[in-house]
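Just one protein chain is left out here, and the rest sit where they should.
Letters A, B and C name the chains as they come in the text, with residue numbers starting at 1 for each one.
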Amino acid sequence: MAILVDKNSRVLVQGITGGAGSFHTKRMLAYGTNIVCGTSPGKGGQTVEGKPVYDSVEECVKEQGADTSVIFLPARFVKEAAIEAIRAGIKFVVVVPEHIPIHDMLLVRKEAMKYDVTVIGGNTAGIITPGEANLGIIPDIAFKPGRVGTVSRSGSLTYYVADTLTSSGYGETTCVGLGGDPVLGSTFDEILLKFEDDDATKAVVMVGEIGGVYEERAKDTIARMKTPVIVMIGGVFAPPGKRMGHAGAIVEGSMGTAESKLKVLEEAGAHRARTFLDMPRILEKLGV
Amino acid sequence: MAILVDKNSRVLVQGITGGAGSFHTKRMLAYGTNIVCGTSPGKGGQTVEGKPVYDSVEECVKEQGADTSVIFLPARFVKEAAIEAIRAGIKFVVVVPEHIPIHDMLLVRKEAMKYDVTVIGGNTAGIITPGEANLGIIPDIAFKPGRVGTVSRSGSLTYYVADTLTSSGYGETTCVGLGGDPVLGSTFDEILLKFEDDDATKAVVMVGEIGGVYEERAKDTIARMKTPVIVMIGGVFAPPGKRMGHAGAIVEGSMGTAESKLKVLEEAGAHRARTFLDMPRILEKLGV
Amino acid sequence: MRLYEYEARELFGRFKIPIPEGQVVNSPEEAAKVARELGLPRVLKSQVLTGGRGKAGGIKIVETEPELAEVIPKLFDLEIKGFPVEKLLIDPKLDIAREFYLGVTIDRLNYKLVVIACAEGGVEIEETARTNPEKIMKVSLDVDEPLYSFDAIRIGKFLRLAGDQLKQFIPIATGLYNLFRKYDAKLVEINPLVLTADGKLIAADARMSVDDDAMFRHRDLTEMGIVQRHEEGEMTPRERQATEWGIPYLDLDGDIGMFPGGAGFGIMGNDFIHYYGGKPANFMDSGGGPSPERLAKMLVLLDENPNVKVIFGARFGGISRCDDFAKGVLIFLKEHGLSKPMVMRFTGNMWEEGLRIFKEAEQENPQLFARIEYHGIETPIEEISQRAVALAKKVK
Partner (left out) sequence: MRLYEYEARELFGRFKIPIPEGQVVNSPEEAAKVARELGLPRVLKSQVLTGGRGKAGGIKIVETEPELAEVIPKLFDLEIKGFPVEKLLIDPKLDIAREFYLGVTIDRLNYKLVVIACAEGGVEIEETARTNPEKIMKVSLDVDEPLYSFDAIRIGKFLRLAGDQLKQFIPIATGLYNLFRKYDAKLVEINPLVLTADGKLIAADARMSVDDDAMFRHRDLTEMGIVQRHEEGEMTPRERQATEWGIPYLDLDGDIGMFPGGAGFGIMGNDFIHYYGGKPANFMDSGGGPSPERLAKMLVLLDENPNVKVIFGARFGGISRCDDFAKGVLIFLKEHGLSKPMVMRFTGNMWEEGLRIFKEAEQENPQLFARIEYHGIETPIEEISQRAVALAKKVK
């Protein structure tokens, strides 16, 4: 079992004919990801890596049964691409590009909620279910099938965590990159709930960092979860970020510091890891 | 019984401090209409005809339990006024002003559907439930409580029909003016259904005219109704209206002529009246 | 309110819809000069606010100099459905590979905006819609919804566009839709949208109507010189006079002068007269709450119309009050005088007061009322209509 993607996912690449799109399509296919097609308006009828290219997502769904999308497009096109995927019936969208305008992402989120679609990113390395599917730009070297799920805002930290879990013998069910942009398609709590519902996932490692408010949003979910959660927050020694105006302080209060995040998450029952090597130690104690 | 308004309706006047607003407030009150308050932004705290004025509809609902609104405002302010009423919890809105921009009315209609609110107008003379409530600019001389409902796009025709029904002894349950603007808050079928559900209404007179498509919309409803419907359509001898571009013809097809309207409505079972005096004759035949 | 093709085209250009490199000219001299400068062949298109100008000879393809000299004055002498040709568009002649139809309008039945497309453009589009509705694509959207690129792609593919042409089509469709929303349009049409032999999409025609009632928020249109104007059709001198006075008025071919209150009974009264064997000389609408002065002017229009044998008045006072109505009639009687028989009925708002005004004036000067029969709620309007028809027949 896994969450969000597995070997049966029928994956489409939006922007498959572009440089990054075609490069990573090849990589993802090499890993065994079930990529069925791609889109590139005006290039319908071509092929990339042997996969058919369509003008629209609608055709990918109709002709190839696509249910999952990875977006490799310039940031300014992501809003429409994501909404297109959502409306065409895609159930899971991975937004790899970074620097998506915030107002765009708010609209994408609204559409995703309306159609009950999961979006991760922007600025995510992607998602990998080891041995089954690898969506995005994740190098597969560190990943092995196993029993721990991971969710992180950072690509590099996803790799380091998986590296640790793999070398300590736990392996991973699914590793999810939420993305590094300031407003994200999904939040920690939403991904944690999916892991909670996944029988194969015996524990979850959640890696957050200073800034933003999505770690804090997870506290109630963690408190209700049966699956144990290990939490690591970067930026304990980082200089504090600047607040944006008075409005920022009024809306976000004391959220956003490493202390605030660690405090509410530990209170909710999460187990704190300072370094990657702490993780197997905690897992062992928990009997995972 | 009656539809949409009766003596228990708690009516608010939007734009109560304006010339038309205050003039007709006095008239409506004189008829016995249960006007509880009015709005005029920036004039909260004043009174008009002894009724309190508020800055917002929200306050009218909270403080006075208003559930019905009549709008007397310049056309350009109607969109926001109607949406304000709809969102504040008002269940029935009468838009008296004419020349409401079409795009505005489309938005008002969308909001009304979302919140399950009935809007009539723009450019309606209003609605009257004889002996109970008179909302809008309708002169009350021709109306008496009775057993026939009327619905018309034109104010003057509403008066003529009521005059006929009153003098022939039938009287009226409620008389509804849909309004003369090209896009209307409610359609014939929607009002007909309310009459169908009203026990006191034994027959309905529907008066339409050349142009527009709302008469045609009523055909399925009339076919399903138990309450008999008398229909009168003006413009049988009028020069045909101009179509707006090819698009108008494609969207509206052959709808909009008096012939088209009469044809589909008679096929649906409506009884045609050529003149007002035909109406009591038909009612008698129907045993109403 | 309809825009001229060249006005609509200017707006198309602002919304990045590709348009031919044409030029507007205001006189035969300018037309000749510009056409020569741009080089032949050229298409000369009459600028009038009505359809069917092609059939009326208002569009000419000019290949040679002699043709040019012959065609230009002819076009400027044209009058199409009552509209004199005062401007031409001098367009390049396009090398046409395919023609499409693309339009946006309002679907009043369903309260939606609707984008309409057909792979077969041109004047036969309505016929196609009737006989082969499957050849027409309609995309419905709420008034506050955008048309996304992927919507445009769906439409483009329906038009069997592919590759670069599909990409060209996207901003045309979204631009047209944005233009429609931005300016409170009732209609925008490109017919035909042309695919040239060298693979370029171009809006060969531009049609647009905006909502008069929303002009208050489109100052920039007024600044472009687009001002309130008649939608279409020729006007008689009397219609022109009425328009100047701000009175909706239409000449008909009968002999009963209609002086109704409200557009609703205006239309219905016309039918009534026909039912009873008469023919109205006009259609008229007083508008809501007309002033006495305006009512007097309405009567002047009828009294001075030589076709009118009898005047038929009807007023059910709502927002328009019967006292004002009586005052208006009185102004007319005193300042202008009535030269024809008039039968009328008034009731409704303030009718007692109206009656009092009439009675008083009649007592003072019975001569004024010599040709008038007036009735109240006691007499059905049908009877008054019949009386008008009878009177008209007597006059003959």
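Following the convention adopted for this analysis, a residue touches a chain if its C-beta (ideal position, glycine included) is under 8 Å from a C-beta of that chain, and two chains touch if they have at least 3 such contacts.
A quick note: this is a predicted structure, and the numbers were derived from the prediction, not measured.
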item	value
Visible contact partners (per top-of-document touch definition) of the missing chain	A, B
Residue touching the undisplayed chain, where the options are B:S56, B:S167 or B:T257	B:S56
Residue of A:I100, A:A133, A:I191 or A:L283 in touch with the missing chain, whole complex considered	A:I100
Interface residues of chain A (partner: the chain not displayed)	20, 75-76, 98-104, 106-107, 109-110, 123, 125, 137-139, 141-142, 152-157, 159-160, 163-164, 167, 180, 182-183, 207, 209-210, 212-214, 216-217, 232, 234-239, 242, 244-253, 255, 274-277
Missing-chain contacts mapped onto chain B	41-45, 55-58, 80, 83-84, 87-88
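Following the convention adopted for this analysis, only the chains that are shown with their structure count from here on.
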item	value
Averaged-CA centre spacing for the pair chain C and chain B, given as whole angstrom	27
Inter-centroid spacing, chain C versus chain A (mean Cα positions, whole Å)	57
Multi-chain contact sites of chain B, meaning residues that touch two or more partners	none
Multi-partner residues of chain C (each touching 2 or more other chains)	none
